[in-house]
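For this view, one protein chain was removed and the others were kept in their places.
The first chain written gets the first letter, and so on, giving A and B; residue counts start at 1 in each chain.
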Amino acid sequence: MNVISPQAAPPQASSKYDLGFARWVYANVEGGAKMSLCMQCGVCSGSCPLGDAEMDHGPRKLFMMVRAGMKDAVLGSTTIFNCTSCYNCVVRCPREVPVQYILQSLATKAVAEGYAEAVKTDNTRFSGAFNWSTAKFGRTDERLMTAKYYFSFGLIAAMKMSMANLKIALSMIKRKRMHLGAPHRIKGTGELRAILAKAAEIESSAGGGS
Amino acid sequence: MTSKKYTYYPGCSSEGSGSHLHVSTTAVAEKLGIELVELDDWNCCGASVAHVDGGYLPTVALSARNLALASGQGDQDIFITCAACYLKSHQANEKIRGGENMRGKVNDALGAAGMSYDGGLSVRHACEVFVNDIGLDAIKKQVSNPLDGLKVAGYVGCQTVRPFANTERGGNFDTYDDPSFLDDFIEACGAEAVEFDNKTSCCGGAIALMSPDKSMGLIKNILEEAKQKEADCIATPCPLCQQNVEMYQDMINKEFGTGYQIPVVFHTQIMAVAFGLDANKDAALDRNTIAADKLTKIANKN
Partner (left out) sequence: MSDKGKIGVYLCGGCGIGEAVDLDGLEQVASGEFKAPVCKKHDYLCGEEGRKMISGDIASGDVDKAVIAACSPRVMSDKFQFGGAQTIRANLREQVVWSHPAGDEDTQMLACDQVRMAITQAVRVSPPEPWKEGDFSSKVLVVGGGFTGMTAAMETSRAGYEVVLVERADQLGGMMREGAKVLAETPPYRELRDTPITALIEEVEADGRISVITGATVAKTSGMPGKFEVELSKGGAETPAETPAETVGAIVVATGWRPYDAGKLGHLGYGASPDVVTGVELDEMLAAGPALRKSDGKAPKAVAFVLCAGSRDPEHLSYCSTVCCGASIRQALQLLQAEPETMTYIVFEELRTPGVAEEHYRAAQEAGVIFIKGKVSGVDSGGGAGLVVTVDDALLGEETPLGGLDMVVLATGMVPNSTNIDAPSPEMDEEKLSALSADIDPEAPISVAGYLQDASDDADDKEDAAKEDAGEGEAAPPTYPEGGSILNLQYRQGPHLPILADGFSDSHYICFPYETRRTGIYACGPLRRPMDLAESALDAAGAALKAIQAIHNVKEGRALHPRSGDLSYPKIGLEICTKCRRCTVECPFGAFDEDENDYPILNPTRCRRCGTCMGACPVRAISFDNYSVEMLTSMAKAVEIPDEMDEKPRILILACQNDAYPALDMAGAAGCQYSAHVRIIPVRCLGSVSILCASDALSAGYDGVILMGCKSGDDYQCHFVKGSALAGVRLSKIEETLKSMMLEKERVSSMEVAISDSASVGKMIDDFVAVIDEIGPNPFKGF
């Protein structure tokens, strides 16, 4: 039977209820250790602003799916990418399971694993554009980041999205709320990049989260 | 009044979409005897989005650099106006303070730039500082231009109170589901804080930026109640909430056939007016895309 070591690569979702995936999540996902305490009460799903509308499974069900070893369904779900980080679930869970942290961490893992559904979400693209700006300037340049985000969808889509949001952009410019000059750049960009690179290295070698 | 000194981390939005929060906070702080020394060479905190593509530890490292820089500026508390910046910084700080494992890894990463941080500082939200360090009475004392007749819907949002407002390190300053601090600020300024059930309903946060269509419903709920309660404007402490609730009103009107034109201002903008300061130079009311006419009128009366 599968006895999975937490340090090894995550197991393939073979049979249903494969505890291996659950155990891997417990060990490798932020807040995962507390996930075992979920008693399936559903307060998280009930409190989630986008749970009903935008998530294919609410957080409660997602946790059950983790326990059932449904790795692909979990890491390919829309659930983990439509969390607004409102933290309702975190403060309301009666078992103090850090729901949001787990969901966000699963999202990170899904992208790292290279799941197609994960890599292509709005969230992942936005994060990519965001981090591009941070790495380059040390800060988020809102207009450049937005442009990068739009263009990640392709030229035509980028044009469309720009046009759709043009009015808003113009009103922000008019009201001195969009920086038009050269991007603000910190002095320590090199330092920052070194730190981020080192952090990424530590993370991938350790294979673990908190 | 003794001046309270803080290291001020304004966050990326202060340079663009949230610049009016920065301007009004600076103006109001001076009146309240708060000395804000900006954190030198601060970087982005990563907000709610960095980790998805960037990974977990690198995101913590972003805040760690800011904390390391801040400790170089003294041991005073860090004062943060943006809810997301506050959340990420406070979270990272508590993780580093919390255990050898995280502290070790973070310092390893910081070591690549020859920096380190031992977890000795406190990260505080500006509103919590107003409540605990300054106090409502001191705020009331500064009100020379009370906002008579102004009805304000106090929209707190999510990350200002969740998950830290009820914790010891978070200052224990209010509750998660029905916080009163914003209404208190509003009333202290002489305005009427309308009863607002949606005060901690989510505006969609970062999702509203990347995929506006997903959050239209959420924002509409907030606007609709403000309209029902006949609020002259919505006040909020969070720059993302302010932006989301303000700039998508046209889109929402188109989608739902509504006619919202509700000004959305910051609590510090309201305070600035109540403190008798200038409408544009201090309260930065000229930066709101939906003009807060009634508030401006009161400001100009002065």
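Just so it is clear, a residue touches a chain if its C-beta (ideal position, glycine included) is under 8 Å from a C-beta of that chain, and two chains touch if they have at least 3 such contacts.
Computed from a predicted structure; not experimentally measured.
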- Chains in view that the hidden chain touches are A
- Message: Among A:Leu19, A:Ala112 or A:Ala147, which one touches the chain that has been omitted from the display?
- Response: A:Leu19
- Which listed residue, A:Arg67, A:Lys148, A:His179 or A:Lys198, touches the chain dropped from view? A:Arg67
- Item | Among A:Leu37, A:Ala157 or A:Ala206, residue touching the chain not depicted | A:Leu37
- Task: Would you write out the residues of chain A that touch the absent chain, in ascending order?
- Result: 1-3, 15-17, 19, 22-23, 26, 36-40, 60-61, 64-65, 67-68, 95
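Here, only the chains that are shown with their structure count from here on.
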- Distance from chain B to chain A - Cα centre to Cα centre, in angstrom: 23
- Could you please specify the touching residues of chain B with respect to chain A in the complex? 12-13, 15-20, 41-44, 46-58, 60-62, 64-65, 95, 101-102, 105-106, 108-115, 158-159, 162-163, 166, 176, 201-202, 204-211, 214-215, 217-218, 247-248, 250, 286-289
- Residues of chain A defined as touching chain B within the complex: 30, 49-50, 53-54, 81-88, 90-91, 104-105, 107-108, 111-112, 122-128, 130-131, 133-134, 138-143, 149, 167-168, 171-172, 174-179, 184, 186-188, 191-192, 194-200, 202-203, 206, 209-210
